[in-house]
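Okay, so here's the structure we're looking at.
Missing here: one protein chain of the complex. Every other protein chain is in place.
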Amino acid sequence: MEFTVEQIAQMLNGEVKGDKSLKVSQLAKIEEGTTGCISFLANPKYEQYLYTTTSSAVIVDNTFEPKKDYTTTLILVKNAYAAFTTLLQEYQKILAQNKKGIEQPSFISSSATIGTDVYIGAFAYVGDNCKVGNKTKIYPNVSIAEASVIGENCTIYSGVTIYHNTIIGDNCVIHANAVIGSDGFGFAPQADGTFATIPQLGNVVLENNVSIGANTTVDRATMGSTILRDGVKIDNLVQIAHNVEIGKNTVIAALTGISGSTKVGSNCMIGGQVGMAGHITVADRTIVTAQSGVTKTVKQSGRIMAGSPAQDSHNNLKSQVLYKNLPKIEQRLKEVEEQIKQK
Amino acid sequence: MEFTVEQIAQMLNGEVKGDKSLKVSQLAKIEEGTTGCISFLANPKYEQYLYTTTSSAVIVDNTFEPKKDYTTTLILVKNAYAAFTTLLQEYQKILAQNKKGIEQPSFISSSATIGTDVYIGAFAYVGDNCKVGNKTKIYPNVSIAEASVIGENCTIYSGVTIYHNTIIGDNCVIHANAVIGSDGFGFAPQADGTFATIPQLGNVVLENNVSIGANTTVDRATMGSTILRDGVKIDNLVQIAHNVEIGKNTVIAALTGISGSTKVGSNCMIGGQVGMAGHITVADRTIVTAQSGVTKTVKQSGRIMAGSPAQDSHNNLKSQVLYKNLPKIEQRLKEVEEQIKQK
Partner (left out) sequence: MEFTVEQIAQMLNGEVKGDKSLKVSQLAKIEEGTTGCISFLANPKYEQYLYTTTSSAVIVDNTFEPKKDYTTTLILVKNAYAAFTTLLQEYQKILAQNKKGIEQPSFISSSATIGTDVYIGAFAYVGDNCKVGNKTKIYPNVSIAEASVIGENCTIYSGVTIYHNTIIGDNCVIHANAVIGSDGFGFAPQADGTFATIPQLGNVVLENNVSIGANTTVDRATMGSTILRDGVKIDNLVQIAHNVEIGKNTVIAALTGISGSTKVGSNCMIGGQVGMAGHITVADRTIVTAQSGVTKTVKQSGRIMAGSPAQDSHNNLKSQVLYKNLPKIEQRLKEVEEQIKQK
């Protein structure tokens, strides 16, 4: 999409200083922008780039006074940062509106219920008795198995697999090749050393405003539901095991694994490559730093946990420093031993 | 599917106490069930829920004597736990039988051999010279490249990619978006700092009763085969590198990585987020705890390994405790130093 600087100024209630007819089609950082780009300047640290940028236009506060010559066109607004955010959102909206209608060939079961204003891409599969809410977008090569329900205004990117009986609320985003509802890892050891598969008959429930990263996996419950509450945000390549429950607005970074039946509270922040044992409870507002291993229930809310096994971050930091200094500590011990011998 | 309580009682050789005509369509835990659900009570700890549950029916031992009033219908059987397991398996079987036939559009090479009673979903791709055994189910959007052989009674869920020349035995389950047979990570460093790709000409062999988790990757061998023996069970997001061999009935939890050419014995239990170095051998019945890093061959079978680098779990536990107490240890050392100075 292409806009004139004037059109953008109107959108932002701004005033143009320079060539109004210039065309811009891309958003860029001020230090990276080139012809055809629009950038913004909010942080004074970046002011230097205003005088050298080749972005076609730069959004600035209307109180801003340049100290050197510049070649770009300015758009003066009340708050440059807020205006740029508005622009980002408008741009995103326009992009999203592009997708509508049902591409062919796709496979939609005759027993499925499809809302209005949906997008269903080619090679998408919607199984028996599924429901797809209004304005939801299902990209190419998505597979949705029978009796799954997807709310309104969701975006399911290409290659996602949703197993049977999954329930997804409104405004959820599932990134490419994620898997929702795969069997929990449940096997019963037999006398002869083999394992019998324990049927996984529950499902997965994603409430509203949940975001799931690319190639992330969320296993169905053995019975009952694996539940991700309102506003949960999960990064890429995360494993959520069977019967796990994640509280509202909890955020989990990439490559983390939550083991079976663990309950994570609301508004927690879990770093990357964290592991959590099964059957534990983690209180609300817990922060877990990257690569930690949480092996026990965390009862008190608001703690910062670190290390493997995880302990209070404060304590872990002390141990970490001493770990690095172990050679020195051992040397000191040696010296003490020597001195004692000599006495 | 919907059954009357009477039909279920007949299936389980049980006796109904209450309304035989009630309809149930779902299995649920006794503490979570609602109208239309059937639950079971085997563990006395859960007896309290019998008196409050709104499940339509509960399976109980025929020796059970209620101590309070209840509103649910009882199904009396010899062994409630065993009866419920039977029910789970019957339910699973019925679910599985639903899938049969070849949906359109799908792509089946004219040189492929397809068994009887198979299911091939829409947008599934079966390449040249592939063989698909009887009763095997291939879900939508699966890709199977040329000359791969899949045994009988396998289930390949949506989005799985199987590269050329892969050999899969009978009764295997591969969960969604897993990848079997991708190139091993083999690059030969060149004088100019670039890397030349080493052709990966081997394949992957999964023997019988192997289960592969969602988004797991199993690389093909450089030459020869990457082999997962009978009954191996792999969780989600696991990496099995080229030329690895995993022994019978070994179980591997999520986010673990096994490096190239490593041989893992049979009946091992490998925790989540474990790493194993390449070109090592791990003896039968080894247990590796979560987040450990196995860097050396484990010769003696039946050991429990923990830590990174991994050592005997028993020793690692001691070191872990002392690591947590390093600040105290350093304090004790300081005191000793002071005392020596003063003497």
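In this document, chain identifiers A and B correspond to the written order of the chains, with residue numbering beginning at 1 in each.
Keep this in mind: a contact is a pair of C-beta atoms (placed from the backbone, for glycine too) under 8 Å apart; a residue touches a chain by one contact, two chains touch by 3 or more.
Everything quoted here is computed from the prediction, not taken from an experiment.
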Residue of B:Pro66, B:Pro105 or B:Gly302 touching the missing chain in the full complex: B:Pro105
Candidate in contact with the missing chain, chosen from B:Thr136, B:Thr217 or B:Thr286: B:Thr217
Hidden-chain contact residue, picked from the options A:Ala145, A:Ile180 or A:Ala254: A:Ala254
Sites on chain A contacted by the missing partner chain, in the whole complex: 27-29, 32, 88-89, 91-92, 95, 98, 103, 105, 121-123, 139-141, 157-159, 173, 175-177, 209, 211, 213-215, 230-231, 233, 235-237, 248-249, 251, 253-255, 266-267, 272-273, 290-291, 320, 323-324, 326-327, 329-330, 333, 336-337, 340, 343
Absent-chain interface as seen on chain B, which is shown: 105, 107, 123, 125, 141, 143, 145-146, 159-161, 163-164, 177, 179, 182-183, 185, 187, 193-195, 197-199, 201, 215-217, 219, 223-224, 237, 239, 241, 255, 257, 259, 273, 275, 277, 293, 308-309, 311, 315, 318-319, 322-323, 329, 332-333, 336, 339-340, 343
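Assume only the chains that are shown with their structure count from here on.
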Between chain A and its twin chain B, rotation from the CA superposition, multiple of 5 degrees: 120
Rounded Å distance between chain A and chain B, as computed from the means of their C-alpha atoms: 25
